[in-house]
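Let me give you the structure first, and then I'll get to my questions.
One protein chain is absent from this view; the other protein chains keep their places.
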Amino acid sequence: MAGNSIGERFVVTSFGESHGKCVGVVIDGCPAGLPLSEADIQPILDLRRPGQSLVTTQRKEEDRVEILSGVFNGFTTGAPIAMVVWNKDVDSKSYERLLDTPRPGHADYFARVKYGGFYDWRGGGRFSGRITAGFVMAGAVALKLLRLTLGVEVMAYVKRIGQVEAGEVPLDAIRSLRYSNDVRCPDERVAERMRQAVMEARKAGDSLGSLVECIALNVPVGLGEPVFSSLDSDLSRALFSVPAVKGVEFGLGFGLVGLKGSESNDPLVSMNGRVAPITNKAGGITGGLSTGREILVRVAFKPPSSIALPQRTLNLRTMKEEEVVVTGRHDPVLGPRAVPVVESVVAMVLADHAMRSGVIPPVLRTGKEVASGVSQ
Amino acid sequence: MAGNSIGERFVVTSFGESHGKCVGVVIDGCPAGLPLSEADIQPILDLRRPGQSLVTTQRKEEDRVEILSGVFNGFTTGAPIAMVVWNKDVDSKSYERLLDTPRPGHADYFARVKYGGFYDWRGGGRFSGRITAGFVMAGAVALKLLRLTLGVEVMAYVKRIGQVEAGEVPLDAIRSLRYSNDVRCPDERVAERMRQAVMEARKAGDSLGSLVECIALNVPVGLGEPVFSSLDSDLSRALFSVPAVKGVEFGLGFGLVGLKGSESNDPLVSMNGRVAPITNKAGGITGGLSTGREILVRVAFKPPSSIALPQRTLNLRTMKEEEVVVTGRHDPVLGPRAVPVVESVVAMVLADHAMRSGVIPPVLRTGKEVASGVSQ
Amino acid sequence: MAGNSIGERFVVTSFGESHGKCVGVVIDGCPAGLPLSEADIQPILDLRRPGQSLVTTQRKEEDRVEILSGVFNGFTTGAPIAMVVWNKDVDSKSYERLLDTPRPGHADYFARVKYGGFYDWRGGGRFSGRITAGFVMAGAVALKLLRLTLGVEVMAYVKRIGQVEAGEVPLDAIRSLRYSNDVRCPDERVAERMRQAVMEARKAGDSLGSLVECIALNVPVGLGEPVFSSLDSDLSRALFSVPAVKGVEFGLGFGLVGLKGSESNDPLVSMNGRVAPITNKAGGITGGLSTGREILVRVAFKPPSSIALPQRTLNLRTMKEEEVVVTGRHDPVLGPRAVPVVESVVAMVLADHAMRSGVIPPVLRTGKEVASGVSQ
Partner (left out) sequence: MAGNSIGERFVVTSFGESHGKCVGVVIDGCPAGLPLSEADIQPILDLRRPGQSLVTTQRKEEDRVEILSGVFNGFTTGAPIAMVVWNKDVDSKSYERLLDTPRPGHADYFARVKYGGFYDWRGGGRFSGRITAGFVMAGAVALKLLRLTLGVEVMAYVKRIGQVEAGEVPLDAIRSLRYSNDVRCPDERVAERMRQAVMEARKAGDSLGSLVECIALNVPVGLGEPVFSSLDSDLSRALFSVPAVKGVEFGLGFGLVGLKGSESNDPLVSMNGRVAPITNKAGGITGGLSTGREILVRVAFKPPSSIALPQRTLNLRTMKEEEVVVTGRHDPVLGPRAVPVVESVVAMVLADHAMRSGVIPPVLRTGKEVASGVSQ
């Protein structure tokens, strides 16, 4: 057990349940001297908040972050930063009914076996997507840390929902428009078609798969600790920790299977005095190290397992097959709400590796140190 | 950085500050199926609560534990258990005054250097003994886990305060009387002399050193993972994490320096069909492994650094020597309040090693599993 | 730094370089009592040995495993198992020439930046595929451990090379035929077409991408430690540690993006008294936990970066573009030699998680314990 922490320098520990008191996170190792308050975290948390549109679940959660420790006089202190959002709109009734008839596609039954029946089944418990509120709180800190120290920018967006896929989107559009609509696709025309597809699926009591693409700019050369903490290793580990992720690829990814070496290598050139690959088929990572080009990773989300359509399952009491109808409030597609989650998770890993490589120091001494009342 | 977690299977992460919102802890890896509620934790927390007697600080804290996650229907679920006590009686004024004149014996100046001035200096921040409230919350869980699964009993008591030392105390007295008085010494006559010594020191504006002895019974043979996670290695690591600990010894400890091999070896015998060392000069650990005899460890606490007497220090602003008088509310001796802390810390390590050795499984399947409403 | 270990209970540490003295591995935490000798490891190592066919590099290495520690009287002892293969057929000349002209697609330049020029560039050093000889040594131990304790079987094969893809292959064919030809595809007719494609690419001085599919049978329900050590998280981390991997997907993986929830959920049924998903679109992992169905993971390998065709690069000395021709002995496609590597890496992770879940104990007490000469 004990798999609820990630990172070696910027260590994130997740806790909390979907229908428990709260969802929370502890960051251990965040550099001292980072200006930080709830105001840095809330906006990103708001981006994944449920109940905001018809393409997301109707559960209404305020999701107001509370920092419990590790910040003093407006700066991080180097001590562990604990943060929570308190659960409010909890309705566990619909789940109790499902105890004997595990929902297809969910961890219900497997968790029951693993934890000897003691797991918290309300709302999916630890297996709920709600856990990612903790990822976002940690990610918001990582994002600010990366931005202030290295100018790193992490941007994800919905590339595809079901059969609707966005073409190439200019970087500027991604930067400015990815959160401009509820499906989180910066191409508004494609977004509209995605929205329609979601509405149709919803109406049919069904759900849709989705693809999120994430880009990280200004990542310095050489992040990653091969062999087992190569940058892609650690990014993929973190991304597969997000519920419902079933595939991760970097750069051309699976598309490289059909290419030749002469087509897939990224030759080095000198660009404005900086050495860098002129193409980026590798997605910014070669040999497990960042190349200086943008990190480019694509993440496949399966369709949400909770659908209104009747489904076949087993009644564990009678050991007979039965139909189950999953009521409750659920997302008809995961990509849109996952966008800030993917950004957060990528940022957590980059922050950890920037610290491991020494490019982000354990104390940001250049900060306004007098702010803490200390003359040094 | 990132040193706020300990353990590999029963992983404890500490957070919170002396004068922040709370002191807390997350346990990751606690077996599912342990019956647990606040009522299991509060009594042990109460034993270290401040403000209970003249031998402790007058800070009044209710120290009421709140479990935030990881428990459902009265049992642990296998998910991380987050717990907090909320700080209430906080008075940081006396500390602000001390910013330029670091208190002798405290981490003030060294923390200021390490964290670039960003550390939380109120009440010692992360360096306060108050952090050990978190150790006790985690320890209470470990103690219950060890007791229910293995019948392990962990008992500490104050062996010495200043020049007053208790002789051999029978095990039964330790078990039943160690918490019967405010100095936590099971020999009431010695306890009375200790109390007087503390009162005298207190009146003189001074403080006293102390020695805590801890015994763990029924520890199975073979706990410990040599070489670097030998049982004594990990116990000592945890014990030196308790503020003000300056020495740790097992069995005869430093006394073994003056002995011969023929005097210090513990011969094996058969006792009631069980093979065990007939003497226990090794303190229950040989070769880094538990021997089946009681673990016996002694912990030296320095006198509290905060004393009312004027002391010499440096004014960091003027760089001139100055006198400093540490006001505020402080313990005149640490041993008495450290007794439940030492028990907790020892229990945390034993629980971790019992899980690493496989003698405590990741799920307590023998528990009342139906309690969670699941028919399996 | 310090990224050369993976696992929490079955901990694998990799060391060695392509053209150094050896490639090696230490396993810490392997259960005591596993019958083990070089004869268990050599056959699997032989399967990845170079120089065996025209579809692999012509470097000739005997790759004879030597166990340095942790095995006694034919059984593992519970102590760390160190193993090495000694490098013999080393020819570093062709690499020296390339120092100023980093090979496109390789880590050369990025490693140079990261390690301040101190990295071992001979044969790719730590970035060489040769490092995977260590993975295979560790994997061979994991495979035996899994087989003897749980009956787990791990089988990978080449699913696709370039444009040539195998259709559905029956499990029995995978089991018995995957190593029957040099491209490691159990469908001999497809294998022949793959071989031709490789030969053509080779003749053209080029290389091909490839796809390896891996199946693990008899994995017990409930392996995986969500959220950050979910089974897919840790498998993907390990797989991306294999050089040249650019994508990992479980079950239908990226194919799930285009499906609906009603199409992608795996309903539970009772099969021979065992509860299991009737379909396996999830690839044997749901909610980060194994479902009892076969683990199914697909791994995309980019075309080898070393190709004979002239390529564009930068001369770091002159900072002018140049042509580079990578001579030396290289694989024209990676999948075939990667098959035992993928099996090994998957086995390492499964062994680790089986130990974490307690389904493999730290000591295999049922073994022939008298073999060590001890009467117990």
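Note that the chains are named A, B and C in the order they appear, and that numbering of residues resets to 1 at the start of each chain.
Assume a contact is a pair of C-beta atoms (placed from the backbone, for glycine too) under 8 Å apart; a residue touches a chain by one contact, two chains touch by 3 or more.
Computed from a predicted structure; not experimentally measured.
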item: Option touching the unshown chain, where B:Gly251, B:Pro340 or B:Pro362 are the choices; value: B:Gly251
item: Sole residue of B:Glu66, B:Asp89, B:Glu192 or B:Asp206 that reaches the chain not shown, by the stated touch rule; value: B:Asp206
item: Residue among C:Thr13, C:Thr56, C:Ser241 or C:Asn265 touching the omitted chain; value: C:Thr13
item: Those residues of subunit A which, in the complete complex, touch the missing chain; value: 8, 356-358, 361-363
item: Interface residues of subunit B (partner: the chain not displayed); value: 1-6, 8, 12, 14, 102, 104-107, 109-111, 113-114, 126-127, 131, 160, 162-163, 201, 206-211, 221-222, 224-230, 232-234, 236-241, 243, 245-254, 256-270, 275, 277, 282-283, 286-292, 300-307, 309, 311-314, 316, 319, 321, 356-357
item: For subunit C, the residues touching the chain missing from this view; value: 1-5, 7-11, 13-17, 20-22, 24, 26, 28-29, 31-33, 68-70, 72-73, 75-82, 84, 96, 99-100, 112, 114-122, 125-126, 316-317, 362-365, 367, 369-370, 372-376
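Quick note on the criterion: only the chains that are shown with their structure count from here on.
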item: Pair of chains ranked first by number of touching C-beta pairs; value: A-C
item: Gap in Å, rounded to a whole number, between the CA centres of subunit C and subunit A; value: 27
item: Centroid distance [mean C-alpha coordinates] between subunit C and subunit B, Å; value: 45
item: Shared interface positions of subunit C, touching two or more other chains; value: 8, 356-357
